[in-house]
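Sharing a structure with you now.
A single protein chain has been omitted from the complex, and every remaining protein chain is retained in its original position.
Chain IDs A and B follow the sequence of writing; residue 1 opens each chain.
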Amino acid sequence: MSDPKIDGFELKPGFRGMASDTGSDQTMFKGVHWGKAMMWIFLLSDTFVFSCFLIAYMKGRGSTPVEWPNPSEVFALEAFGVPVPLLLIALMTFVLITSSGTMALAVKYGYEKNRKMCGWLVLATAIGGLTFVGMQAYEWSKLIHEGVRPWENPFGAAQFGSFFFMITGFHGTHVSIGVIFLFIYAYKVFAGHYENGGKRGWFTTMKGDYVEIEILGLYWHFVDLVWVFIFAFFYLW
Amino acid sequence: MDDTNQINEKDKKSQESTHKIGIYLWIWGLLFVLSFFSYMVDWYQFQGMLRWSLILFFMFAKAGLIMAFFMHLFWERYALVNVLLWPMTAIACFVFLMAAEFEYTLFSRMFYFFVGGGV
Partner (left out) sequence: MSDEYENKSGYQAQSSEALTGSAGSTPDMDYVRPAELPEQDLYHGHTFLTKWVFCQDAKVIGVQYFLTAVFTGIVGLILSWLMRLQLGFPGLAGFITAEHYYQFVTMHGMIMVVYFLTALFLGGFGNYLIPLMVGARDMVFPYVNMLSFWMFFVAVAVLMASFFVPGGPTGAGWTLYPPQTILEGTPGSGMGILLMLVSLALFVIGFTMGGLNYMITVLQARTRGMTLMRMPLTVWGIFTATVLAMLAFPALLVSAIMMTLDKVIGTSFFMPTILKAGEVLEYGGGSPILFQHLFWFFGHPEVYIVALPAFGIVSDLISVHARKNIFGYRMMVWAIVGIGALSFFVWAHHMYVSGMNPWFGFFFATTTLIIAVPTAMKVYNWILTLWRGNIRINTVMLWCLGFIVTFVNGGITGIFLGNVSVDVPLSDTYFVVAHFHMVMGIAPVMVIMGAVYHWFPLITGRLLNETLGKWHFWATFLGAYSIYFPMHYLGFIGVPRRYYEMYDSPYMTSAVGMNEFISLAAFLVGAAQFILIFNIIKTLKTGKPSPKNPWKANSLEWHTSTQPPEHGNFGERLPVVHRWPYDFSVPGAKDDFIPQTTPPSEVAHTKVEKT
């Protein structure tokens, strides 16, 4: 994690550190595990994917002369007989942030080699993610029930449904993949694959290490991060 | 090369440097509060520039907290942080230009389809 100590190399702080790290031999990101560096770069690339989706959405929504449906009405949910705007979305946000918190703690306990705590927290994260996917499925089915389709909808511009299903679908796919991996990794933590020097993986000679939990955590937080932007641009605009 | 030695050293090091649980709980709490506020923006139906600045402010605040603390960027060395953040200028440029572009597309649609192209 932070503050690696490296033989024969002085780690300077701040921008001077940046210059000397970059100018050094062997590694540029000092003390950063290969897999973690790889996940970061992948997430950077994935950021560009989601940015392109959202930019397309902005261009599509901004240039339509047809009225855009009001999200605060479309996504309202009846609670105790009164329509509450964005209720489901608020709950989904709540669930996703909760799972992000448990993930952050799982990483912390992983580094402390607290197998039990780490395992339970990864499992809790997985269950949070699963809940989110379930709620999204409910939201989709509700909208479909009301007649919203990717190619048309009763509330206004047809692009509303197109962008909504595409972008939340793509995000939901990310969440689902994350959930699958969370379950796998919860198993791996409980089974002790990261203890005692680590177990060799499949078709590779790399040994398991708790850093894998941090890598998984990066992915999961990223999914949460994307939701922050989707929440702002889709539901609040 | 003696790598058992190195692994042991690594273990010690990482144990020393995990962060206190308090910081995570704080950030967690802040995220809930910020999400609640951004929800309130819709609840009170703020409109116009106020709405946009609030939405964007809460959005970037939340994104910043997640990246800085949950994803540990705050503790990473600048070499990594910079590599991750500079490419965002390309996205920012794309966003600004497409914002200008949709205005123009909308203008030309209105002008040619509804006004009649000035004929």
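One rule holds for everything that comes next: a contact is a pair of C-beta atoms (placed from the backbone, for glycine too) under 8 Å apart; a residue touches a chain by one contact, two chains touch by 3 or more.
Because the structure is predicted, anything quoted here is derived from the model rather than measured.
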Touching the hidden chain, out of A:32, A:175 or A:211, is A:32
Answer key for A:49, A:79 or A:177 versus the chain not shown reads A:49
Those residues of subunit B that touch the unshown chain are 1, 3, 6-7, 87, 90, 93-94, 97-98, 100-101, 103-105, 108
Where subunit A meets the left-out chain, the residues are 6-9, 22-30, 32, 34-35, 37-38, 41-42, 44-46, 48-49, 51-53, 56, 59-60, 63-64, 66, 150-151, 157-159, 161-163, 166, 170, 203-206
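Quick note on the criterion: only the chains that are shown with their structure count from here on.
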Note: in the complex, subunit B contacts subunit A through residues 7, 11, 13-15, 17-19, 21, 24-25, 27-28, 31-32, 35, 38-39, 41-43, 45, 51, 55-56, 58-59, 62-63, 66-67, 69-72, 75-80, 82-84, 87-88, 91, 94-95, 98-99, 101-103, 105-106, 109-110, 113-114
Given the complex, residues on subunit A that touch subunit B span 1-5, 11, 14-15, 17-18, 21-22, 28-32, 37, 40, 44, 47-48, 51-52, 55, 58-59, 61-65, 72, 85-86, 90, 93-94, 97, 100-101, 103-105, 108, 111-113, 197, 210, 214, 217-218, 221-222, 224-225, 228-229, 231-232, 235-237
